[in-house]
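Just below is one structure, and these are the notes that go with it.
All protein chains but one are shown at their positions in the complex.
This part shows subunit A:
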Amino acid sequence: MRLTVQWQDRSREPHAGQFYMLRAWAADATPILSRPISVDDFDNQTGALTFLYQVKGEGTHKLAALKKDDTLTVTGPCGNGFDTAALAGQYKRIAVVGGGIGTAPLLLLCKELCRAGVRPDLFVGFRDTTYGMDRFVPWCRDIYAATDSGKEGHHGLVTDLLDVSKYDIVLTCGPMVMMRGVAKLCAAAGVPCLASLEKKMACGLGACLGCTCHTKIGPVTVCKDGPVFNAQEVFD
């Protein structure tokens, strides 16, 4: 599902890889926590801020039930995100690798990289069919798709398609098993890799330590220290 809101705080504009805490229900209504949803797209001309999410539980069902002109609370932008200006400055050949709903934050990432001067290659993995790929076309050099069922694209894993040695850096977001696979390929080839993690969160601000991840650099919060980390620090 896609949800677009009007973001008015121009002093705090979101960038790729950041997220917001969304709440479309009262403080005393269930679920008790707000839902962290990553930024799919942001138009800094109009202030249109778009979220792409999978309807899974009660929270996302309530978000999906919103109608035009309904109001909701959005807190953010939260997290570090990708520093796309620095990435495009430092690396010329960039691969972006996503899986399933993990492709949501990658649209703005590809857009920002492209605007900063590097058109990335996109690799995506889905269960049955790809979705939302048309929106990536203007911002990517090539797009490679794989599905578990083989209904579309390569029948197999997205990592089958990826030759990391062709790239200066790999940026990834998706299921942990996929990101771990990508990180392993990168580590073997000596290619840097950044991974965007997902965890259950309560505050989204680094206060509750509910989303702590134990890494080689010690405990880190996915919400504030992340969600984007150097993959070699997070994965074995």
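Basically, contacts are C-beta pairs under 8 Å (C-beta built on N, C-alpha and C of every residue); 3 or more make two chains touch, one makes a residue touch a chain; residues count from 1.
We take it that contacts and distances are computed from a predicted model.
Missing chain, UniProt name from the options "Lineage-specific thermal regulator protein", "NAD(P)H-quinone oxidoreductase subunit I", "ABC transporter permease" or "Dihydroorotate dehydrogenase": "Dihydroorotate dehydrogenase".
From the options A:117, A:156 or A:219, the residue with contact to the chain not on display is A:219. Note that of A:48, A:116 or A:209, the residue touching the chain absent from this view is A:209. Contact between subunit A and the absent chain runs through residues 23, 27-28, 30-34, 73, 75, 200-203, 205-212, 214, 218-219, 224.
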